[in-house]
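The other protein chains are all here in position, but one chain of the complex has been omitted.
Naming follows writing order (A, B, C, D, E, F and G), and every chain is counted from residue 1.
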Amino acid sequence: MQLASGQKLLFIGDSITDSDRSKPEGEGLFHALGRGYVSFVDGLLQATYPELAIRVVNKGTSGHTVRDLKARWQEDVIEQRPDWLSIMIGINDVWRQYDTPYITDYHIYIDEYEATLRELISEAQSIVPNIILMTPFYIEPNEQDAMRATMDQYGAVVKALGAELSLPVVDTQAAFNKALAHIYPATLAWDRVHPGAGGHLLLAKAFLKEVGFVWDR
Amino acid sequence: MQLASGQKLLFIGDSITDSDRSKPEGEGLFHALGRGYVSFVDGLLQATYPELAIRVVNKGTSGHTVRDLKARWQEDVIEQRPDWLSIMIGINDVWRQYDTPYITDYHIYIDEYEATLRELISEAQSIVPNIILMTPFYIEPNEQDAMRATMDQYGAVVKALGAELSLPVVDTQAAFNKALAHIYPATLAWDRVHPGAGGHLLLAKAFLKEVGFVWDR
Amino acid sequence: MQLASGQKLLFIGDSITDSDRSKPEGEGLFHALGRGYVSFVDGLLQATYPELAIRVVNKGTSGHTVRDLKARWQEDVIEQRPDWLSIMIGINDVWRQYDTPYITDYHIYIDEYEATLRELISEAQSIVPNIILMTPFYIEPNEQDAMRATMDQYGAVVKALGAELSLPVVDTQAAFNKALAHIYPATLAWDRVHPGAGGHLLLAKAFLKEVGFVWDR
Amino acid sequence: MQLASGQKLLFIGDSITDSDRSKPEGEGLFHALGRGYVSFVDGLLQATYPELAIRVVNKGTSGHTVRDLKARWQEDVIEQRPDWLSIMIGINDVWRQYDTPYITDYHIYIDEYEATLRELISEAQSIVPNIILMTPFYIEPNEQDAMRATMDQYGAVVKALGAELSLPVVDTQAAFNKALAHIYPATLAWDRVHPGAGGHLLLAKAFLKEVGFVWDR
Amino acid sequence: MQLASGQKLLFIGDSITDSDRSKPEGEGLFHALGRGYVSFVDGLLQATYPELAIRVVNKGTSGHTVRDLKARWQEDVIEQRPDWLSIMIGINDVWRQYDTPYITDYHIYIDEYEATLRELISEAQSIVPNIILMTPFYIEPNEQDAMRATMDQYGAVVKALGAELSLPVVDTQAAFNKALAHIYPATLAWDRVHPGAGGHLLLAKAFLKEVGFVWDR
Amino acid sequence: MQLASGQKLLFIGDSITDSDRSKPEGEGLFHALGRGYVSFVDGLLQATYPELAIRVVNKGTSGHTVRDLKARWQEDVIEQRPDWLSIMIGINDVWRQYDTPYITDYHIYIDEYEATLRELISEAQSIVPNIILMTPFYIEPNEQDAMRATMDQYGAVVKALGAELSLPVVDTQAAFNKALAHIYPATLAWDRVHPGAGGHLLLAKAFLKEVGFVWDR
Amino acid sequence: MQLASGQKLLFIGDSITDSDRSKPEGEGLFHALGRGYVSFVDGLLQATYPELAIRVVNKGTSGHTVRDLKARWQEDVIEQRPDWLSIMIGINDVWRQYDTPYITDYHIYIDEYEATLRELISEAQSIVPNIILMTPFYIEPNEQDAMRATMDQYGAVVKALGAELSLPVVDTQAAFNKALAHIYPATLAWDRVHPGAGGHLLLAKAFLKEVGFVWDR
Partner (left out) sequence: MQLASGQKLLFIGDSITDSDRSKPEGEGLFHALGRGYVSFVDGLLQATYPELAIRVVNKGTSGHTVRDLKARWQEDVIEQRPDWLSIMIGINDVWRQYDTPYITDYHIYIDEYEATLRELISEAQSIVPNIILMTPFYIEPNEQDAMRATMDQYGAVVKALGAELSLPVVDTQAAFNKALAHIYPATLAWDRVHPGAGGHLLLAKAFLKEVGFVWDR
């Protein structure tokens, strides 16, 4: 298990990360961590490693793209000084190209996505010892689907950046693909983006695997 | 893993089980399974064994005691014809003795608790192939605390019934005790009864261990 | 134009038809006809044939399957004595097989679908002079998609019944397919089922074409 | 069909245009375009010319007069840089003279109306290639009715400006008059101003006729 | 002044009478009498004849026609045993013919109106010593307007019944006509039916004149 | 009748005047004038003198004292430039001395009341041709009641100012006294301050008498 | 102190007793006892005699008169089998004579009040060992006030019944009179009936004095 006692673990992202967290704090009593994978990572750490006292912070914001992250990176990441930082962004960057195709102002094309994400990671690396990248995903098994194909390209950007910068990458699309081999997308999420508890626990598992979490202790 | 493909797994209990489930169904789209350990068991099964297609049903109702379960046992358990049945009851049976001590009508003392629970299990055994008992719990580390001591007696009843009837028993109090060795009760639950995601995932883990769930597949 | 002055035109179906109509009437002032294709058929008739005084009634109910229609057929169709009857059902019959696959009680398989629909049409034919069938649809361009493939089978049942009973059939899936050649599904409907104004006007156009509506008069 | 692929079509006006659109954007997901003729123009374009990818923007605001448009012309029209601009204003300019006759501050008399409208059109012409004027209307068939007579004068101003500036004019009053030959005003709108779906589709038809829309393709 | 000390004065009618009264009582504390002419008659009696102690009861119900009054005549009039009874009905009987012309079930044509009203008056006369009839009205000055013309016919029925049965008749249409000579309908009521405080005070004045009310005492 | 055609009549005061008026305008459609005596003055003028076209404005604000009026006198009176101004203030100035006797900051004692009121009237007189003073009141018949006695002193200040400045004074307390000879206070107002329609019509009558209003025309 | 360990003390009455208690129970967690004197009696017993374990039940219902108590006496008093019963009724019996004087159906005159109260007490005496009567009250210091005078007569009935039946009587009017010697009624209650915490604590003190409560222990 790589997380050490008393460390601060910060998640940043979009509505998948947000999941109705408290704003602006993103930590504290009751459902401050939201109802999604961040809350489940926190809960599984608490239930399994109660002695570690990990401080989890959720800085996801619904609807955000990498461009929005840039605008709040200083406040929500740098000034937070986390020991661990997890970044999952890109779903809205792609989705807007497919649900509001005529409003091009809303689209973040792949060049801007890659450049901005590289810039944000670079800025964070100077102060955050551990960074984990999570790919964006789309709960659609058909690789020929136009939006899935685009999402895969954005995921490839994340994986390439991970390789380039020697950062671990959680391949969330691969994790969903395993489930999609047995389950139709609408069972997981009517809109193929916002899953229920099953999809969020799948994300939590994928993340925890990356940090060496052991279920049976 | 003991759960087989296509089986129906029904949980019955009080507010810990309920966790804001849909009524009366307790299954279906969106948050029909509530936000607690039942939903987490379902989600972990979906995320880990997507091929199994387990049907999870939540029949918890906030505030209920074993006496209330008796009144709806026919409709909510027998007529549901589950393959697996999990029973966790007793917290309110005890709690009312401690939070409304003067209203004795609300109290379910240990003899009635044991007799009713035995009767309900017996009735279920004729049609349910697999029954799992879960002890009630109290998120209080001090064994000399009056309510904790009483809760332990009720838990002992559950364990004795399990032994007598050769049914598996999930010792939820023991599971919480491990966490309480490191965490103060108020971190888990202000009222020492209704935990957040951490406590519910702890319950889900304890249940899943009993059915042979394997995290890494 | 086949609709004659003063005739009553009744639509029955599921949430696509319902679209937040008034209950139980389904006709009257304000948004009694809902906000979907029924309201648009009514509005286009009013705007184009103001002299015809067509009485439009909406008896769609969200979530309904053909089994639910059977339960209210006497009250909502037969006793209404319409001159024209439009039936569009089947989306939920199929969808529940894909979004709640484990709850088989919710599924209407194709044999029950066909038998019930035939029975309802037969019953209506004795009193309704004009009946129009509309196929169910799924806003998914990939014909290999499992749910789209099933929906196509249900649509084929409707088309076969139309041929057998000499009733006109509106092929709503074909109508959507034309749009899907240019537009990604998420632009039309996040859940690929409930479209915005564009999709409902497409349905209204497909229906009106069947009754000989002329736009430029 | 005059609208070309990828063009931006902006509507500005009062509550008839607004129809509960999202503010301030007036475009985007869900009911951002409101529930009136703008949404119907967009939907009919989507249903009929899916390949055109027209971007429709709604900048109507309830209660506004031409004086209010002037205050937001720079932000809501000029900075939007539309390819097409539709202007329908004047109903409140007249109505306030008849529903709050004593509050003269609310009245926009015909000289101010004409001068302001000419100024706004002139300003827009320098950057917007295509401008369409829509007359205001009043759903009252009696031409001797005082408010109808005034509204006709304001409509005449719009028509005169169209002629003077060689801009197409949609005569919405004429469109309503055809319907009023068969339908009593209260059927269309209790207040003779805000119609239901029928009246809004009539407006959409009148607009689309002007841009060469073809229903049957 | 014809009202005597301690008498009970009951008003029955439609939404004009109702004006958001308490249901079912129609009398009592706070705004039990609604916000319309009934409340103003009561208030003017209280302010002007405080010694009379008149008990005013409001049994108006929004949307009601003479057919609806018949269904509740026994409970809301006969069993109330008023000393004075005021009846104003007919607006909806006519209005539905003009705002929902295709739903003929909602229309009360003039023969049914006259017959039912005669029957209700006759039934009341056996127990109520004083009955006052109020004509229905429409806030439209154009006598050639179709709905106004029909309303005048219904008003003529009321006047004829008054003459036939020797009952006083308040000609509310005549009262509104005086105001309409100076005020445009939309100032009094956007829908030409439901006026503001001005129109309701006009009705109260017309009623009070009939019972010999003296303003300056 | 002293009010002339087209004049503007402005009422300023506390909650009795306010009566849930629209803010900040205090005039316009629907219930912009509130539900109290101002609305009744307006309605009685409209019903009785429809040709006069009086513009009534309500600038009452709940809870206000003469000190609060001073803070908004420039904006709510001077800049409004009314032809007629009615002032009724003082109830809260007195009431706070009796319902929150220990919070002396809330009390406006009689010297401040007189000086401020004189100052405000003086300022208004330079631009408002017609000013009418209305005394404050308390719906309590017992003149020895402490709060009634104080209110009478404040009323005497108003009457003295009227005499000194040759302004008409409406003695609202005297008007209520007549009613209180026959009616117990709780019938008019549970709190002896905020009356129902009866009390507000009594105030409207007292005001209208002062301006020469004639009921029967 | 007369209350003995484990006894049940039941209060019945009107809105003063009710004070927003839970319905139907009137006991239990949170604010089940309401926010008035019953809750304060309970709280002062708990704070002062924690060892006594008194069970307090609140059966007050807003708006009730002695006639309403009769209708629920069997269920709310007899079947509850309290050790102690406190009855405070009569305020609404009197108040309705003064706030809705014309609706005589709402009035409970003194003969019915006395007869019904005697009947209820008599019925209770057969099963309740300890009964305490509380007079109704009116927070008005002027004994010549009409409603106060009537309330005093009803209070005298209670006192006479107490003497006749040898039951203790809490003179709540006398208790309020002491405060009213120094405090104006509006400080205690705007409507002179429903006091704030001060008035309810005054009632609690008056009740507790009767049962021998000692503050300093």
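Keep in mind that, in the parts below, contacts are C-beta pairs under 8 Å (C-beta built on N, C-alpha and C of every residue); 3 or more make two chains touch, one makes a residue touch a chain.
Here the structure is a predicted model, which is why all the values come from computation and not from measurement.
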Given that one chain is not shown, what are the shown chains it touches? A, B, F, G
Who touches the missing chain here, B:F11, B:F40 or B:W95? B:W95
Contact with the hidden chain, among B:E51, B:E164, B:D191 or B:D216, goes to B:D191
Those residues of chain G which, in the complete complex, touch the missing chain: 29-31, 33, 35, 39-40, 42-44, 46-48, 50-51, 53, 178-179, 181-183, 188, 190, 196-202, 205, 209, 215-216
By the contact criterion defined above, which parts of chain A meet the unshown chain? Give residue numbers in ascending order. 6, 27-29, 53-56
Even though one chain is hidden, which residues of chain B still touch it in the full complex? 95, 98-101, 142, 144-147, 183-184, 186-187, 190-191
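Going forward, only the chains that are shown with their structure count from here on.
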Of B-C and E-F, pair with higher C-beta contact tally: E-F
Separation of mean Cα positions, chain E and chain D [Å, integer]: 40
In chain C, which residues are in touch with two or more of the other chains? 29, 53, 99-101, 183, 190
